[in-house]
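Pasting a structure below so you can have a look.
Removed: one protein chain of the complex. Kept in place: all other protein chains.
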Amino acid sequence: MTEYEIVIGLEVHAQVLTDSKVFCGCSTEFGASPNEHTCPICLGLPGTLPVLNKKTVEYTIKTGLAMNCDIAEFSKFDRKNYFYPDLPKAYQISQYDMPLCKNGYIEFWVNGEKKRVGINRIHLEEDAGKLVHAGSIAESQYSFADYNRSGIALMEIVSEPDIHSPEEARLYLNELKKILEYLEVSDCNMEEGSLRCDANISLRPVGTVTFGTKAEVKNLNSFRAVQRALEFEAERQADLLREGGKVIQETRHWDESKGITIPLRSKEEAHDYRYFPESDVPPLVIKDSWVDEIKRGLPELPAVKRARFVNEYGIPEQDVEVLTETKAMADFFEECVKDYNEPKTVSNWLIGEFLRLLNAEGIEIKESKVTSRHLAGMLKLIKDGTISGKIAKTVFEEIFKTGKTAEIVVKEKGLVQITDEDAINDVVDKVISENPGAVEDLKAGKNKAIGFLVGQVMKETRGRANPQLVNEILRKRLL
Amino acid sequence: MVKRILSSKRQTMKNTIDINTVKRMAFLSRLEISDSEAKEFSLQLSETLNYVHKLNELDTEDIEPTIHVLPLKNVLREDKVRPSLTQERALMNASCKEDGYFKVPKIVE
Partner (left out) sequence: MRLNEFTAQALRSMVVAGEISCREIIESVLHCIKERDGEIKAYVNVTGEEALKKADELDDKIRRGEEVGPLAGIPIAVKENICTEGIATTCCSKMLANFIPPYDASVIKRVKDAGAIIIGKTNMDEFAMGSSTETSCFFQTHNPLDTQRVPGGSSGGSAAAVAGHESILGLGSDTGGSIRQPSAFCGVVGLKPTYGRISRYGLIPFASSLDHVGTITKDLTDAALLLRIIAGYDEMDSTSVNMEVPDYVKGLKDDLQGLRIGVPKEYFVDGISSDVKEAVFKAIDSFEAMGARCEEVSLPHTEYAVATYYLIASAEASAALARYDGVRFGYCHEDAEDIVSMFSKTRGHGFGSEVKRRIMLGTYALSSENYDTHYLKAQKVRTLIRRDFDRVFENVDCLVSPVTPSVAFKLGEKLNDVLNMYLSDVCTIPLNLAAVPGISIPCALSNGLPVGLQIIGKHFQEEMLLRVAYAFEKNVDFREVNVGEGGRKV
């Protein structure tokens, strides 16, 4: 691929996290029975009119601010006309030439270097319904339309063609998702369709500036799919060009199972969307005071938080990356540090045990029973010697499972560390008598044997003996 | 003045909407029309378009188009959920439905 430069631009549709739809009062809740979250407005019944949801505007502006955009002083809505059975009015209320936000950028790290990708625009629009193809597509004669999604607010975030590798594309999306989650303006759930991405990709000979012909790739259902599809598409286009062929401007469909992109059969001649102003929705005049008010509500953004965690808590960069992956994790960390002021220990537990358990269960931090208090409480028990670090893992698993506090778990399971010398001496007696070989080895100067003997004592006490104490006692008695 | 008349004549010619254009517009509008309708529409639409071409007499270079007829702005509602229709009522006017869905001919993607 060295002879061609890859040029990628991404269009992301993110569902705006509101209770009601953008132009009507229907609920946006996921998972209802088909067409139960519909009303005359989002079904496009004749005579109905749209009324704009204020929060969708504010959240879009908020996103624009977080992505360093210029916020429009004047913005309007337009009708985008096309026929498709999932689009009830046969036009989508969208924004054509006066989007809410323009000219921003996102920064993130690629292989240790800071990368900036421009944001061309962010605009607000309504989603279409969903078509379900019953049974096997080949067999069924029908498709089925469910308009619960119809009229849900979407932000379309369009990047500049500043992305130059499939990996960069994935990292860009990762950062974008993180920002949206931090802002709490979208829940970015790709499975539920609340985050969707289309990619434009073209190649040009290295050193040239003119753009090559692009293909648009659709049906990208995960960030990994984006990267894989773009890798495939870059290779496909490069092969074509190397053989002296031409890339055709077209829309291609990513086939996840086969790992290839295929051209969409397009019966229709090129779309003509016939955009024109939506006169049913008065325009938006956005004063500085409104923007300032929204700005005051902005949370700390991922990039700023990362830098602060490194400086304020002295946590290594790689760990900070994991710790700030979600706002929930970062907040958990800071809450926990308030109760137990050893940031590194807290961080290690979070990105170690806690993340392992979360991943194993496949749940989000917010869904887990563990609170920052739980963790801080347990760490205190380790520190004051009530439990050993080793036992703590068992304790934490139990907290994770039951949501009980560390104190209760330790009490119920009898996991208090044995620090009573007499009690340990009794076990040591037993271990010495049962392991004469190891005792001989130790006496003969084989220091390794001490580890084995300590291990045996720990085994006998089911891990509850204080290992330092066991070590001391063994040394005192045998050396 | 002469230039204006000439350009207006050219416009008149160009504006005549032929049967192919009528068919393209009909397709874009998803209207099945017969050949005889296409012919009739071609004549009528040409007549109308030749008439509306009258607007070219006006110089509108520096005129802002009307986007909204009244100076309304920022008409917004709070993000409150209101009751939806029941599934039955949502579907009551559909001629093809099944299991709570609207039914359409198979979509081939």
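Letters A and B name the chains as they come in the text, with residue numbers starting at 1 for each one.
One rule holds for everything that comes next: a residue touches a chain if its C-beta (ideal position, glycine included) is under 8 Å from a C-beta of that chain, and two chains touch if they have at least 3 such contacts.
A quick note: this is a predicted structure, and the numbers were derived from the prediction, not measured.
Shown as candidates are A:S279, A:T371 or A:T394; the residue that touches the absent chain is A:S279. Of the listed residues A:L52, A:L301, A:V320 or A:I365, the one in contact with the hidden chain in the full complex is A:L52. Even with one chain removed from view, subunit B keeps its contact list with that chain: residues 17, 21-22, 25-33, 37, 40-41, 44-45, 47-49, 51-58, 60, 63-70, 72, 75, 77, 85, 89, 92-96, 102, 104-108.
In the full complex, subunit A makes contact with the omitted chain through residues 40, 43-52, 79, 81, 83, 85, 88-91, 143, 145, 147, 267-268, 272, 274, 276, 279-282.
The criterion applied here is as follows: only the chains that are shown with their structure count from here on.
Centre-to-centre separation of subunit A and subunit B, using mean CA positions: 42 Å. Within the complex, the subunit B residues that touch subunit A are 28, 30, 67-70, 72-87, 90-91, 93, 98-109.
Those residues of subunit A that touch subunit B in the shared complex are 18-20, 24-27, 33-40, 43, 45, 51-57, 76, 83, 85, 131-133, 137, 140-147, 253, 264-265, 272, 274, 277, 279, 281-285.
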